[in-house]
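For this depiction, one protein chain was excluded, whereas all remaining protein chains were kept in their positions.
All chains are identified by letter, namely A and B, in their written order; residue positions are counted from 1 within each chain.
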Amino acid sequence: MNNAIEISVKNLNLWFGKFQALKNISIDIQKNQVTALIGPSGCGKSTFIKTLDRMNDLVDNVKTTGEVLYQGTNILDSDTDVVELRKQIGMVFQKPNPFPKSIFDNVAYGPRVHGVRKKQNLNEVVERSLKAAALWEEVKDRLNESALRLSGGQQQRLCIARLLAVEPEVLLMDEPASALDPIATSKIEDLIYELKNDYTIIIVTHNMQQAARVATNTAFFYLGELVEYAPTIDLFERPRDKRTEDYVTGKFG
Amino acid sequence: MEAKRRELVPLALLWGAGIATLVILIILLAYILANGLPVISWHFLTGEPALWGQTGGGIYSTIVATLAVTGISLLVAAPLSVGGAIYLNEYTKETPLRMVIRQAAEILAGIPSIIVGLFGFLFFVIYLAPLTGGWSMISGGLTLAFMVLPISLRTSEEALKTVPTELREGSLGIGATKWQSITTVVLPTALPGIITGLILGVGRAVGETAAILLTAGGSLNLIHSLRDPGRPMTLNIYDVLSEYRDTTTAYGTAAVLIIAILAITLITDWLMNNYTKKLKGL
Partner (left out) sequence: MVSSVWRPTDSFADGLWGIFPIIIGSLLVTLGAVAIGTPLGVACAIFLAEIAPAPVRRVLVPSVNALAGVPSVVYGFFGLLVIVPWIRGQFGGFGTSVLASWLILFIMILPTIISISTDSIRAVPREYKEGSLAMGATHWQTIRSVLVPAASSGIIASVILGMGRAIGETMAVLMVAGNSITIPNSIFAPTSTLTAQIALEMGYATGAHREALFAMGIVLFAFIMILTGLANLASRRRITY
């Protein structure tokens, strides 16, 4: 692992009320790489990723300890500008959630919210983002149509374009392809592979083949613990922990 | 950050809107109660109204009139709405008939009181005069029933809907008939919700004026039979103000009304909360 570190997590613990969902997680996420988080359902992967952009704040009764260092500061501090943070660290959800607006307005939403007003600038940003999300060719003639009319795969790429329009550094993806058919899934995976050159990507997936296909490094979560973290090839072919081995060989999951 | 500062203005405005709404209510209540409570006394509540322009009378006959019309409207609306709700929810499938009844109830709910009053006037006061006694408590009560019905029908239906199907299936499964299931299982479970709806309807009936204006007659005399004309409290406020400018009596009547309706609202809210709590505990 020789890239710079983008996010450094140290001793992260998280409780939902009395239930401890994350146990002493420490992990360094490399810049401009794809890091996959795998593990059985309910073992903390989504919770972890949501901690990184403080989306867990939306849930009641959450307590966290530990540090998440990004750009030199601990983003878990209460005086962190969460709004600015989420601009830098954007999230794509499992179920595509385009706004009930036109395709153009969906992508332009982010820039508009951050102050970009001029029509020309917006047009440029929208085109750039849709191209980066590999969606431009398919929608360039119907930018004013409702985004809800797109197929599932297109909607998800739209959500990605929406994020790219605010120029984040980090992309968090929570099972981005699990609601999509195989063809759409492979398009998303190709996209992720492309994007990693410019962004740091963390992707939660329950599909091990997907992790193997796109991720440089993979982390295996089990029951709230980070069991093993290694370059993807190493994790799958030479797992060091028995639990990892059991999972990747399909003994449970 | 600059964005956060810009957030403060809309946030303050929204808080302002909430507070303003609250303040409006408080001003309204405070004014009426402050001026009206002193007027209320035992004599006020039980005494006969003073004659022609003199102040100092009571509002006993108006209270009786209010009770009479409200009682009649409830008597008519309750069985109709509960029965109707049972019919709609338990017996019919999604037939056109069901949609028609629903639509009719929706429309009825939106009709302004004065138009219901016009209808009541035509039908009960004029057409059915021999039966109702023309302008009378019966005419008023029956007209009011039309206003209570949409509300209580809808809430009764909702109450029935919240009864889980498992209960019905369980009852039928041990060989009870549909009707038995309804009366012994479904209705009792839905009863709190139904009663809440009826109480809400009562609240509406108590506060109704325009429809009463056209059908109940307006006489201040204490009613001896339901076919007599009378003047419920709401109408009394209007009448004493416009005829005698008797603000004292008006304040007192208004205070009594407000207290009654507030009590009804609070009881309904409390019942609803208990009801939903009980359901969750199920």
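What we mean here is this: a contact is a pair of C-beta atoms (placed from the backbone, for glycine too) under 8 Å apart; a residue touches a chain by one contact, two chains touch by 3 or more.
Every value quoted in this text rests on a predicted model; they were computed, and no experiment measured them.
Student: With the full complex in mind, choose from A:Leu14, A:Ala36, A:Met55 or A:Ile75 the residue touching the hidden chain.
Tutor: A:Met55
Student: From the list B:Leu88, B:Ala210 or B:Leu226, which touches the chain that is not on show?
Tutor: Considering all chains, including the one not shown, the answer is B:Ala210.
Student: Consider the whole complex, including the chain that is not shown, and state which of A:Asn24, A:Thr80, A:Asn97 or A:Ser151 touches that chain.
Tutor: Residue touching the chain left out of view: A:Asn97.
Student: If the hidden chain were put back, which of B:Leu14, B:Leu45, B:Val100 or B:Ala129 would touch it?
Tutor: Considering all chains, including the one not shown, the answer is B:Leu14.
Student: Can you name the residues of chain A that touch the chain not displayed here?
Tutor: 53, 55, 58, 83-88, 90-91, 93, 95, 97-102, 109-110, 112-114, 144-146, 148, 159, 162-163, 166
Student: Can you list where chain B touches the absent chain?
Tutor: 3-4, 7, 10-11, 13-18, 20-22, 24-25, 28-29, 31-32, 106-107, 110-115, 117-118, 121-122, 203, 206-210, 213-214, 234-235, 237-238, 241-242, 247, 250, 254, 257-258, 261-262, 264-266, 269
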